[in-house]
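The complex appears here minus one protein chain, its other protein chains still in place.
In this document, chain identifiers A, B and C correspond to the written order of the chains, with residue numbering beginning at 1 in each.
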């Protein structure tokens, strides 16, 4: 039996679930998980199905393609045990990378990381401990374009599904954001109220926030405003120093980024305009 | 158009979703929400579907009945705007009743309460403020059987879907629990670790717990051990007095009970052995 | 024995705690709770002490005044069982007012509410159920000044400690904000990221936030940017309608406002520049 994940989205109309599940039944498939959602905002229909089927995946795809043609749907079929291939970009902060690598090794994060790229060298030993190739080079205004081309090349050559910005402290160019739309996940701190500008934990301290948070989101050319994937908060009080706030924040960032990468790897995230639909 | 909610459960096999959605398509129905889950523990399949259909509900039911016969399924069709009818039992504590009534009036809790029954009289004015009939009588060992028969009678006469124990401080007899299985929701305090016996907030205080909680669950004859519907916790510390712990706990209990009643009213709760499957 | 609460703040220097506690010992007082904090940002020292003393409160105040003179301190002594007197301003939304009144009656919110003022009449019956005087009048641009004078008058005549904006949908004038600085608490919704402008729950829905929140804060003339007192969040997902987001948000707002009012009533909130120091 092949265990497959089907994702399927199109403009909403009646009969979609029946048609898709009919195609699955026709393949002798058994549905083990099915979620669907119709967005009233955009009129889009989204579905994720896990199927056990005796049919070869290529044949299954052919059947799904016929159904998708009826609805003008975007769809994808993946082996349930296929790991998403992630390129991770980092700078100096170790937390998010350490969390990704630990859970990768622990077996509860279904990804492969063929390469880590950085604009600093200090996380090399961590990468090596986990047996993962690590490339670094200084990124300056004059060679940023070249570095981004290296990213593009790696994405193509290494069959990358997902680029993870694990506290990568460079802003991607709008062109790269567009080229990789829906495939780049970033993590950043979040506060109530929000702050603009530098040194956010200092601002949060001065402002006396009682909660600090982290948001994982898809990267778009609209900086830090891409579709939200996951958010977490932690309670703090006036006695936290800036450094303690930052420490709490970095733990949140690590946890939130790993959760978002897991959702992506499990094909649970759909884009619905400027927001996400997530089937947990 | 009729807006209907269909719940459907049976032993898992292939083709159920296809068959049910085929019946819906046959009725010209459009699925606006669909969730399903297969329990690996019990082998049961559960599905909840919201449908817009031009067909009269009685005709829709006939079509679903034919499908259900194929799978030996338990099913129910309700109008989406039909409010669940709840009989609420209380004693002296006002919190959970106040929360239910406030949200009922606010329009975000789709229930009707034709009657509140109590073994005390002190909540009568609250019931009257919200315009709800209130019956009270002292419940003693010698007339407990009679009071429980009154409950049975009310359930029958008032077409009650759900009995809510909103801090009703009497234990229902095993016979009544069995008669109303899956239709009685209770709320009680919960702690890590759990405590047996009297005065739990005092025990929690002595033990120095850092979290206190509340659990809403279906009532079974196995006291406080029925299938869990909803749980919440709140952080506390050593400085909380017993009375402050109790105050925090009662707020949690109110919030958790109202949430559980809402889930029931929306037909989102399924029983899967000794646990619940909840489609949020 | 008199149970007193002393709050004391001044520029930090050495010997403050010793001097204050010496004064207390001199009054035969026993300290039952003491918290202090020195703000590295502003150099201010803050202390809250609960004391049991056989000395008359007036005499106790005289002794404290002598100590305060040494440090140029701001201080206040209150009977621990004195309830804060709150003027509550509301518009149409019932949630926060209902929560305040319920907990006031339940005995776990140490305030008195001599008057509720509103620019609408619909919450009158709720106020009457709890036996609290309710005044209402339409507030229009041309009489807003007059209504604010009525507020000023009530604060003076009714010996008001605290003005609570329980979803009062009018903006206070900068003059009134200044007159009542540190004595007006407001509640408003909060999101990650923040939104400006009208219909925030619709914006939150479109943006697909995964957490919604509420912030209670002191009112300043800088709208919604006053010192934060308390914050809470609740997890949501893409399936929440605007109305469901709003319903969750209003529950959070009620809970958060009541918590902030309780902290104020217990003299636990200190202003430290644009933030609060809160001794829980």
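Rule of thumb we're sticking to: a contact is a pair of C-beta atoms (placed from the backbone, for glycine too) under 8 Å apart; a residue touches a chain by one contact, two chains touch by 3 or more.
Bear in mind that the values here come from a model prediction, so they are computed numbers and not experimental data.
Novice: I'm checking contacts with the chain that's been left out. Which of B:74, B:169 or B:211 qualifies?
Specialist: B:211
Novice: Kindly state which of the options B:12, B:230 or B:253 is in contact with the chain not pictured.
Specialist: Considering the complete complex, B:230 is the one touching the chain left out.
Novice: In the whole complex, not just what's shown, which of C:38, C:137 or C:221 touches the removed chain?
Specialist: Answering carefully, the residue with contact to the hidden chain is C:38.
Novice: List the chain C residues touching the unshown chain?
Specialist: Residues of chain C in touch with the missing chain: 12-18, 21-22, 24-25, 28-38, 235.
Novice: Could you please point out the chain B residues that touch the chain left off the display?
Specialist: Contacting residues on chain B, toward the hidden partner: 37, 39-41, 190-194, 205-211, 213, 215, 224-225, 227-233, 237-239, 241, 272-278, 280.
Novice: Which parts of chain A face the unshown chain closely enough to count as touching?
Specialist: Where chain A meets the chain not shown: residues 33, 94-95, 98, 102, 105-106, 108, 125, 129, 239, 243-244, 247, 250-251, 255, 280.
Following the convention adopted for this analysis, only the chains that are shown with their structure count from here on.
Novice: Looking only at residue numbers at the chain B/chain C interface, is the share used by both copies over half or under half? Answer same or different.
Specialist: Answer same: the two copies use largely identical residue numbers here.
Novice: Just curious, how far off is chain C from chain A if you go by their C-alpha centres, in Å?
Specialist: 41
Novice: If you average the CA atoms of chain B and of chain C, how far apart do the two points sit, in angstrom?
Specialist: 36
Novice: Two or more other chains touching the same residue: where does that happen in chain A?
Specialist: Each of 37 in chain A touches at least two other chains.
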